[in-house]
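Taking it in order: structure first as structure tokens, then the write-up.
Of the protein chains in this complex, one is absent; all others appear in place.
This part shows chain A:
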Amino acid sequence: MAKVPVQFSLNGSEKAEFVDSGATLLAVLRGKAGDTSPKGGCHQGTCGACSVLIDGELRLSCLTLAETCEGAEITTTAGLAEAGVLHPLQRAFMDGFAAQCGFCTPGMLMAAKALLDRTPNPTREDVVEAISGNVCRCTGYEPIIQAILAAARANSHNAA
């Protein structure tokens, strides 16, 4: 099958891959770029486990063709901690017991980051709306909502 060259930045580092035409970004990140942080829970756009940020926008990597990501800036949970320092969202998920099996967590964190990047002081409704495309079968949504709100509070506290 003809391969398509694609270059993108992944969590700040440059990547160049030859991908199958039609391959999903999820498959390329996990299988070629060595980043297994996005998870495949359904491969059909219904669970949110594969969520990543493409140029700052929340996207489902299982429904994104890798070849459309030429020149894109891709952020995943693997790049969330900076120089070993956890992102406030990661701290809040740890402290608030917002991850049980952990499989939905990378997708939840990306959805939450997309929200906080745009809306630093979200309401509870904003949070619910932001994670409405992400399924969790273990933790229960309440600790996740609370963790995202706590991270927002920690952020604004630090900013003040």
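Things worth noting here:
Basically, a residue touches a chain if its C-beta (ideal position, glycine included) is under 8 Å from a C-beta of that chain, and two chains touch if they have at least 3 such contacts; residues count from 1.
One rule holds for everything that comes next: contacts and distances are computed from a predicted model.
A chain of this complex does not appear here, and its UniProt-recorded name among "Neutral metalloproteinase", "Putative phospholipid ABC transporter permease protein MlaE", "Cytochrome C oxidase subunit I" or "Xanthine dehydrogenase family protein molybdopterin-binding subunit" is "Xanthine dehydrogenase family protein molybdopterin-binding subunit".
Within the complete assembly, A:Q44 is the residue of A:Q7, A:Q44 or A:T68 that touches the hidden chain.
Seen from chain A, the chain kept out of the figure touches residues 30-31, 36-37, 39-44, 46-47, 49, 76-78, 80-81, 86, 89-90, 93-95, 97, 99-106, 109, 135-138.
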